[in-house]
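And then chain A:
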Amino acid sequence: MLKVTIDNKTVEVAPGTSILDAAAKVGIQIPTLCYLNLHDLNIENKPAGCRICVVEVEGRRNLAPACATDCADGMKINTHSIRVLNTRKTVMELILSDHPFDCLVCAKSGKCDLQKMAQDLGIREIRYQGEQSHYREDTSPAIIRDVDKCIMCRRCEMMCNEVQTVGVLSGVNRGFEAVVAPAFEMNLDHSECTYCGQCVAVCPTAALTEVDHTYKVIEALADPTKVVVVQTAPAVRAALGEEFGLEPGTLVTGKMVAALRQLGFNYVFDTDFAADLTIMEEGTELLTRLNKYLAGDTNANLPILTSCCPGWVNFFEHHFPELKDIPSTARSPQQMFGPIAKNYFADKIGIKREDMIVVSIMPCLAKKYECSREEFKVNGDPDVNYSVSTRELANLIKLANIDFHNLDEDDFDQPLGESTGAGVIFGTTGGVIEAAVRTAYEVHTGKTLEKVDFEQLRGMEGVRSASVDFNGLELKIGIAHGLGNARKLLEEIKAGTSQYHAIEIMACPGGCIGGGGQPLHHGDSSILKARAQALYREDAGKAIRKSHENPFIKELYEKFLGKPNSHKAHELLHTHYFDKSNQITIE
Partner candidate 1 sequence: MTKHKQIRIALRNCGVIDPQAIGEYIARDGYQALATCLTKMTPEEVIDQIKKSGLRGRGGGGFPTGLKFEITRKSVSDQKYVVCNADEGDPGAFMDRSILEGDPHSVIEAMAICGYCIGADKGLVYIRAEYPLAIERLKIALEQAREMGLLGKNIFNTGFSFDIELRYGAGAFVCGEETALIHSMEGLRGEPTFKPPFPSVSGYLGKPTNVNNVETFANIPVIINKGAGWFSAIGTEKSKGTKVFALAGKINNVGLIEVPMGTTLREVIYEIGGGIRNGKKFKAVQTGGPSGGCLTEKHLDTPIDYDNLIAAGSMMGSGGMIVMDEDNCMVAVAKFYLDFTVDESCGKCAPCRIGNKRLYELLDKITQGKATMEDISNLKNLCTVIRDASLCGLGQTSSNPVLSTLDNFYDEYIGHVVDHKCAAGQCKALMKYVVIDENCVGCTACARNCPVNAISGEKKQVHFIHQDICIKCGACYDRCKFNAIEIQ
Partner candidate 2 sequence: MTKINSPEDLLRMKEEFAGRLNPVYSPDDLTAPVRIRVAMATCGIASGAREVMDYLTEELEKRSIQATVTRVGCMGYCYAEPTIEVTLPGKEPVVFGEVDIRKADQIIEKFIRLGEPVDGIIPLNYESIDK
């Protein structure tokens, strides 16, 4: 152990401990800006670039960045000497001197790490003024880059390259013009961007934000000729409360439904219903391939990969097009919900497809892109018209002057609002495959599943593997969340060494609970864990916990779709994938 003295407090730490962590052990919070550490997910960003966390180390010529400097035995550290405070303040003034001064109208105002740091450091004037850097704004279907606001913290770059291995964002140019951008500063929609939104989730400023559809939704709600239907994704209910100051992990399903109704949606439905439907389709596909395999068919096409995550779909279309026949052809729940609402439900209430607007509330930014894909449109009319994020929903609720805290809890409308516990856990890593196993087990073995909780499939490890006993058949399951982890499993498949029958992949670390459209976690990974726990709680509290037991799902098949994987189901609920490896263009 090493002994160091920080602000006259002595602390013992293991070798390899940073000054930042050592200080935290004795209650000293050294301010940081570019630094980001999502401990449970093994994600750390410490380029030592912002220089806000500098401290004075006795005997050292210059100041040391606390995040990147390891403790040495006998070190004497001062975290708030006048030299440190003056440096910190001056550096902050410098950063602000090259940042637009539009806080009053900025999308990030109030949630901006830079703004908060300026306040924490008591900046009241900026002594160093001069030229500001300007860049072209870039709008894609899901993400807006306002690069003037980039402070070169490199968090997005770390997410895009190290965590997601997508490799779109990186530092370009040098000196004062240095900024994070796609190669050759081309637009995101000309790159291999998957729109996973993890860059947006960690951006400390408004350099990366989502495309905002709030007003489009308000306009739709105000249109008397339209029936406006809303669906809410599983992960939204476990995080929306945070936007209203509630503890992370607070479930606000009932209040969310009440708020949506108050906003004026004609029908408040649940994407969880479509999740149950996904299990029926995807689970059937799994069993079909599995039975072929058991019958000795060498072209059984296993492992089957889940396909409910649009970021992940974009990823393999760009990076692993040769594997595009392996994922399930089942559409994502968002895109299953759309055609069911606009065909089955529109018929049921006697309106035409074009008179219905479907809005989805999603924890995700890739969903914005997904609903704009051509294959999900009929005569130009998208199955899902607008996808808005959890954050945008919170804004909508605030705009409508709704007192969220005092709302009475309400229930979803029927029939597309009924869901099982299996649908709920779609929102966290491991949830989709657990839901699939619950149904596939019963269908395959013909037996009733006694214990529906599969603990071996849960957790936060980036790559997990587990096996489930299917009455003698050992079903091998792989789980990856974060695209970098997904890449590992895909490389195995490519190399022919994959041992799995089924693999669940979620683009975002943690699954949808950690999606790019969720309330910002500001680097606190305990928030993600609390959201996951909330979903498992909601599942445990449900009377029905297996998708195939959802009475409205049964009714849907009886009255409309026929059987899972039927011709009609294929037409409405399945899709196909594209090789996009050559679709990068340089302007």
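By definition in this document, a residue touches a chain if its C-beta (ideal position, glycine included) is under 8 Å from a C-beta of that chain, and two chains touch if they have at least 3 such contacts; residues count from 1.
Basis for inclusion: all candidates are chains of the complex that A comes from, given by their letters.
Since this is a predicted model, take the numbers as computed values, not measurements.
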{"item": "Candidate touching chain A in this complex, from 1 or 2", "value": "1"}
{"item": "Candidate 1 partner contacts - residues on chain A that touch it in the complex", "value": "47-51, 54, 62-63, 65, 68-70, 83, 86-87, 90-91, 94-95, 97-98, 127-131, 151-152, 170-171, 173-179"}
